[in-house]
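Here we show just some of the chains, and they stay where they sit in the whole.
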Amino acid sequence: METREKKWFWTMAAPAVTGFVFFVLGPMLYSLFLSFTKFDVVSPPVWIGTGNYSYLLHDDPAFWPSVRVTLIFTAVSVPLALIIALIVALLLNTNVRGIGVFRTIYYLPSLLPSVASGVLWVWVFDPNVGLFNSLLRLIGIQGPGWTSSVVWALPALIIMSLWGFGGSMVIFLAGLQGVSRSLYEAASLDGAGPWEKFVHVTIPQISPVIFFNLTTGLIGAMKVFDNAYVFGAASGAGPGGPARATLFYVLNLYQKAFNYFHMGLGSAMAWLLFIAIMVLTAINFLLAKRWVHQAN
Amino acid sequence: RDSRVASPRELTWMLPSDLDRPLYEGILRDFAQAHPEIPIKPVWVTPGQYQVKLRTLLAANQAPDIFRCGDVWVANMLPFLHDITPLVERDAQQIDLDDIYPEVRAASCYKCRYYFIPSWYNVSLLYYNKKLFDERGVAYPRADWTWDNYIQAARKLTYRRPNGDQIWGSDMTTGWWGEWLIYVRQSGGDLFDPSVERCTLDSPSAVRGLEFYFDRMSQYHVVAPLGFSPPNGFAGGKIAMLPGGHVGSWVTYNKLPNLDWDIQVMPRGPFSQKGGEIAMDSWGISKTCNNPEAAWTLIKFITSKDGIRRQVLDGHLSIRRSVSAELKQQLTSRRPANRDASYRALQFGQRIPQSPDFIELAIDIVQPEVDLMLQGRQSPKQAAHKAAAAANQFMKVLGRSRSKG
Amino acid sequence: MASVVFEQIYKRYGTVTAVKNLSLEVRDCEFMVLVGPSGCGKTTALRMIAGLEEITEGRIKIGDKVVNDIEPRDRDIAMVFQNYALYPHMSVYDNMAFGLKIRRMPKSEIDARLAEAAKQLGIDQYLHRRPKELSGGQRQRVALGRAIVREPQVFLMDEPLSNLDAKLRVQTRAELIKLHRRLGITTIYVTHDQVEAMTMGDRIAVMKDGVLQQCDSPMEIYRKPVNLFVAGFIGTPSMNFLPGTVTESIDGELVVDVKAFTFDIPAEHKERVAGMKGRKVILGMRPADMFDASLKNPVGVSARNCLTALVDVVEPMGDIVTAYLKVGDAGVCEVDLVATLDGQTGAKSGAKMSVLVDVSRSHLFDAETEEAIY
Amino acid sequence: MSERINKSPIGPVAALVIGSIAMLLPLGWMLLTSLKTFPEVLAYPPVWWPAHPQWNNYIEAFRQFHFAGYLRNSLFLVALNVTGTLVSCTMAAYAFAFLEWRHKNILFGLLLSSMMLPGQVTVIPLFQLYVKLHWINTYWPLTIPSWLGCNVFGIFLLRQFFLTIPKDYLNAARIDGASEWLILRKVIIPMASPALLTVGVFTFVGSWNDLWGPLIFLHDERLYTLPVGLMNFIGMAGTAEGTPWHLMMAVATTMMLPIVMLFFFAQKSFIEGIATAGIKE
């Protein structure tokens, strides 16, 4: 029987495994190789050992700024998005009539193509005629020149990315729907009020979902590209501009690899990122043992 | 879907899908009539993506037979370009090289070889809004203006209309070298030494240029604060002068009936009037093209007198003296009235440094420091020194090894 | 400790009326079982006491206080849920202590109470385990413990045994009874299992379709069901029902004619049936009130009501045998009967046998109203 | 939160309404802008409400920017990708959920870890690969991976869902004589429709919005999809006439519509799909 199932296993998994080998594993290993070479696409790669890595870590004026931007973005936007998503999910987790409309409204922005939302937000942040400063002006505040200010460009991008919290929200919503109602009932008979129920029932019960959202959120934040790229292009600040204030790590990578064809350098950057994400995820998993309640 | 890949006999021509598209569609139509034996397949791409697309196609060994190849990129793309010098020399008569403005012709050579033929050129000019000058009773810019004249005018032109509209005396180009490099050169400095092996932005005269660039905003307040430039800049009609503007904008400026604009050569700097940029918009042939002769026919068609004439009529700048002369009458009713300035400016023009690393250096290494300067985070001097240090480090470690490799 | 009183309670969900005009008093310290088939409104009634469902109409009093508008947390009740609803992320200790901690009881007192309850329930060695590390029976006890430590006025239990296997259920049943005796807390216990109801309740309230049918002690309900539904619902195997008519026998006595044969009417009920001649009725007969005539006759059972039956299926159960019988002519007036016979019976599937019926224990119902006549 | 769901909670509903206004404001701005004239777009101080809604902008956008062609391409790719992802991910998820192979968990872990991989790690070699295969400027790079199960999240989600299906359904079918194919088709797929819908929606959105792939692998404008088409508009920003914000907003609005409809109608099953799959690591 086992041989029979094994045969079927491979039949069924064949497409995915083929895809994995050809489109993921193979390219991954090849890019590992490239990261030790100088390769400008035109001529064949030349082995230069760890040259790319040492250039990045020591000499590249853009590398550390892009790391900084990415880390700030991650540290601010991930927790904020998580908290907002959870609060909204809690509010949306009822059966009130018309709740579907609300769910759609909150989820909608995350469905918007990043090109469209990038364009939209650049417009919203336009210092003169944009929505944001127009609203601020209504209450008598002269808003900053968002997209062209080293100080405000990143916050603007963070606000824009927060707008798309809908993705984690639906997952929270799904998690909340999985919490047994009788636990809440038991808690209310035990004398718990709404806050105690939230702290002692909701949070532990959805901790795996929080963990999932946290993990994917961190990975996603480290990999931000689309928003930053469109933002730079549409705001006229140029990719990563002004003054590298929105030069996200992957955007930097993209510039190096695809604008200037330092493919080896780009591969090295990609691998550094991959390793960083793996380490972060591993730490995350280790910490999770302390606070995530495993259902089974 | 593979059927979309051109059949072997067909020539592929990669074109940016911008406002000139109708123009090129017309050229394609006429060429098909004139040369039915040479089928052309246009490949339209997003203008902003043109370079990336081209690069990836080159890398994929699927290069289009004919592609746009400004002088900015030529150093970079040399390995992919067909050396058309023999063709140019053979057909010198037919293409009438002498008819082309000498500065343009000079700028079309790379190390004395021809790799492309320009269809029009860009040169740095001072654009101005006549209506705003009239409104403030300021005299129009003159060819002998200095920086000071320019600043004085700009100050007068910076004001608030009774209805609350803020008018700015001048625009400022941010995000790339377009404007500051002019001032750096006009004050006697340059970004690089002639061999492009060392960044010289930290020289006192170069710093002087940067200071002028920056002071317009920080000292004279004739330029809108960073980010608060009125919507659509000069075209929006709220900015009186645009120094260093691009001739590519003529087409669109002329589509705005309320914009009464004209041009003048750039004001003179403390060191010289020279320093504006000359750039070519040109067409080259891919090394992989299996019928260069046919491609050459197309390029000749585009850059022939007829070809140039239709481009000029569409709003572009003529590279041929004969066409300029011929159309002079016809164009007087057209803006810019002072079309001559654009020819005169050629003598003040300079090419950007011919190095494969120039763009990366200017945009990714130097520009961030200039940005910080504009933010008021550092003085022009600090910016210049930091940029130079970073650029030199780049060239030492990556750029130089690259250009040698 | 307190009594619980339902006063004309209604509960409607949209168009569904889950509970209809329920009036019931659960006395102080009583163990009251709400029993009825699935969907009859037991859970709804219980949850209204807890405050987990709103009351559509009527009043519920705990002790002397009308609780309609009091929050669940302020009603001083504890509930054991069918699936226990233990907090899966808390240890047994924390599960039990949760309600006390929230009420800000000093830790020393919590520990004391928990220790006592855990000892009583025999779960003291599991206090640091998580619920998922416990067996079903242990979990059940933790759920109980959580309720006990609170020392509430009223216990509510919603089918607390239904997730346990048969053996454990029997065992826990007895433990629950002992516990109730020891603590003396008013308990309302919901089940759909009439065996549980019979064995556990001081009194049983039988419900059907949201309506209370009968509320009385188990024996009273077993012996004197007020209608066809209660008679059929209580007792296993179910009471045999034979539709028939009240007629006059040759000797002028009123008898019940169920086609296949006729039954005497017990002397003590004759009076009640007088004048009902011709009335359509349903005769009820418990399986335990039928005997194998070939064995020694039980005392006091008249040999008059003896039937010949075809044995269809025999289910041996040790000392007792359940026999599925067919009586009367096949196809004409055949009737199915179930009898629980002594294990020594020789009844064999497919064979004929004589069955003695203890008519004195028979029941009679009006076929139309389904109310009991006797 | 509240166990008394039937009590209508005024506070939360009010919060929801205020929140959704905040969410909708940018979108409303987008919609209004798409109906303005160009001068209205540039007007300062800003005009909030267009004097005469310019529905023409939509027609103009369609005409000027080959919208119809981009739309057709986008739909074509979305259809291929959704089908491909559903087919390949369902198969893989079935294998990982129901079929026994000793090391399958290691393999699955490996597959999952590729979710951590930044797409940029592989894009360079992939590009080389596609060059070798002559796939550049074709739709192969944008479709084949999805037919080969490269949507690992889809496999993950479906597998989690499948694990909640009692194995006895499969056993019953096996005893009934069904092959694994038949079981997958006739038993599992019909039972997993919420999860399939969820994965389908995710894939739809992902493919519909994908900028990176078409940007890198397509060069021929006739092959472009909507996001790349919209990038075209942004490319116009460099020209002096200025960004045609009103037309861009018209395109953005049109791009969003199918997704809004999709989610609105699929919303319940979609969330159910995620909920039953249970996100547990």
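By written order: A, B, C and D. Residues from 1 in each chain.
Rule of thumb we're sticking to: contacts are C-beta pairs under 8 Å (C-beta built on N, C-alpha and C of every residue); 3 or more make two chains touch, one makes a residue touch a chain.
As the structure is a computational prediction, the values presented were derived from the model and not from experiment.
Across the entire structure, the chain copy numbers work out to A x1, B x1, C x2, D x1.
Rule of thumb we're sticking to: only the chains that are shown with their structure count from here on.
Pairs B-D and A-C differ in how many C-beta pairs touch across them, and the larger number is found at B-D.
The centroid of the Cα atoms in chain B and the matching centroid in chain D are 40 Å apart. Centre-to-centre separation of chain A and chain C, using mean CA positions: 58 Å. Distance between chain A and chain B, defined via averaged C-alpha coordinates, is recorded as 38 Å. For chain D, residues that reach two or more other chains under the stated contact definition are 3, 41-42, 44, 216, 231, 234, 237, 243.
Annotation for chain B: residues 48, 52, 56, 59, 230-231 touch two or more other chains.
Residues 48, 51-52, 55-56, 58-59, 79-80, 174-176, 225-228, 230-231, 359-360, 363-365, 367-369, 371-372, 374-375, 377, 390, 393-394, 397-398, 401-402, 405 of chain B are the ones that touch chain A when the two sit in their complex.
Interface residues of chain A, counted against chain B in their complex, comprise 38, 40-43, 46, 55, 59, 61-62, 65, 126-129, 144-151, 233, 236-238, 241-244, 255, 258-262, 265. Against chain D, the residues of chain B that register as touching in their complex are 1-2, 4-5, 14, 17-19, 43-49, 52-53, 56-57, 59-62, 165, 230-236, 248-249, 251-253, 255-256.
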